[in-house]
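Working notes, structure below.
With one protein chain removed, the remaining protein chains of the complex are shown where they sit.
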């Protein structure tokens, strides 16, 4: 079932995350859209620091592990949420302690910033948003007057967001290093917009998704994929839509433990640092 | 196999094209990306006039039928080409006679204009293009100075292109009016960007593409589809990629006949106006 | 049917009953994630609507029509293809400003909420945005929000096709008057007086002499809710559906 290719030789998880330098700007999906949780374990174990996380458009448990592990300097997000479990506990603590920079945005502006990077342009315009206090704190949002309008027509320009790395988990890669993401097109946008794309997958299939008319439309071509590692159940415990469900009891245990720094450290010793696949 | 739904009751070809008013701005794909040729026959037979065709991004035989039928006032395109058959003959004649307005553009600007419409913004910026004589003739392209740059940095803004109608042919619709287009995502962009989307399909399948993870990624949701008509081999003679091939001998016959207005009229009497399905 | 108390059940019912009629007749209603009450109201409105009403539930598989990634909801709104949407808020003020970010002064909030999500954008682009907040108290409904995630109104000359339409709480319904830029008490839920509302509301609002009660469900509608709608809700919100609606009524 697995096969390496010239285009995308398979990495170990360890090697995959070794390509993420300290201080990198890393685009991550929200907990429901394909999180490379096994890679995040490996990254935490390595002791990475100074990451600038870009939530596409929000972050949850995945980011909280990294924040708890001291890996994160900045989060750029439309929201920090674990859904029914509320605000991620280590994020809440870091925010209270002033230990983390937060670039507060709004979902469509994050998507537009990534689309600007995808199109290789310095900005994209967006309607709405004007009047929100968010605009007061964003030097990378500039209001101009729409040059196509006859009368005054203020519109916001959103600067391109160019992550160094996009990191996510998907159901499968093929033998040529193409990655199938189905309708999760935000992952494709992340890959197009980022300088490097690293992916963990449940499995590698011995076929070519681009030659299969039913798979091609949901496939990120290997052109955009810089590294692939196999990680079976690599999205545990947040789950992989259509493949396996989230594990609410595991998440609840984490949330209970991570309310304090000590509790996180205890939890991490046995659940984060100890469980890194080779 | 076929079924009407509340979301997208099936139209006859005649009823489908009756929703395209004279003078409409109609977005059409190039000859290789799913042309609703049967619908174009029906439209020509109706005697539609004054159309503004937007090629996404080029046009060929499909547009030439409409131009020969006197239906077209304006073409907005990056190219007018029938590939190995050269420039469409009725277009060439209309251009020589000054009977048609031509808005000459470039492929990425047409896509960007449609993306601006898709995003509900008045313009999108694009790199490149500056220095092309095309810019001298486009009042809907405005050069500004990139407000995010520290030094002078001219960049072109492309006005949104908002077609009244997107018209194309696809392999299949499902019972809920969703249309499967596979990797032909430019058709999805056309649908998102246009006020109305009319589609002809080879068949309607008794299933829901959105519930099928392998079909969903290549599907235009019925939300964007305003009318569907069944037209078996509806893309003849330009063909439908992956379903049936173009018919070069039929196309060659057309090109030979349509070199003159009389030749076109003779050809059209038996091949365009006579062959409209009910 | 589980241990949800009767008060909570009644409030939830009243909120659904208040929202649903405000959606009937529309073409497309979208509901954000983690919004079971608006989802229930939207699915009920679809069943009651004389014309086809499309309901898109984010987070649902059966009712999520999007195939162009997470940006599609926002593009779709900007295209004018979404008629109604729902926003909640940690704070909502009398000018319908919404605060989803935190209490206190930015950035060192005393209490931080999850975040603004797409509110700043969708509030401007979707014609009928219905605000909902079950907790109706001076803490949640304030004179002035501490942080404007999404502004309720805009100055003349700002492109804005959307905005607040109503505010539905556990006590009552306010309609929003976009000209006066103020809420007007439209109805109070069963057992709630206008004095109760005034005491629980931190912002000033308009009120006519006589304020009707929020209409409840007739037996046919209740039957629909406890059968077909409960089943539809359960696809996305199974616990909510079993807590609130009898599927064997």
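When the chains are written out, they are named A, B and C in that same order, and each has its own residue count from 1.
Note that in this section a residue touches a chain if its C-beta (ideal position, glycine included) is under 8 Å from a C-beta of that chain, and two chains touch if they have at least 3 such contacts.
This is a predicted model, so every value here is computed, not measured.
Contacts of the undisplayed chain with visible chains (whole complex): A, B. When the omitted chain is restored, the residue from A:52, A:119 or A:184 that touches it is A:119.
The chain omitted from view is touched by exactly one of B:36, B:189 or B:223, namely B:189.
Of the listed residues B:12, B:74, B:132 or B:247, the one in contact with the hidden chain in the full complex is B:132. Across the interface with the omitted chain, chain B contributes residues 32-33, 56-58, 77-81, 83-84, 86-87, 92, 95, 98, 102, 104-109, 111-112, 115, 126-134, 137, 151-155, 183-189. Touching residues on chain A toward the chain that is not drawn are 6-7, 117-121, 188, 192, 210-211, 216-224.
Going forward, only the chains that are shown with their structure count from here on.
Taken together, the touching pairs cover every possible pairing of the chains. As a whole-number value, the distance joining the C-alpha centres of chain A and chain B reads 36 Å.
Centre-to-centre, using mean CA coordinates, chain B is 40 Å away from chain C.
Centre-to-centre separation between chain A and chain C, using Cα means, comes to 30 Å. In chain C, the residues that touch at least two other chains are 66-68, 78, 125. Contacts with at least two other chains are made by residues 119-121, 216-218 of chain B.
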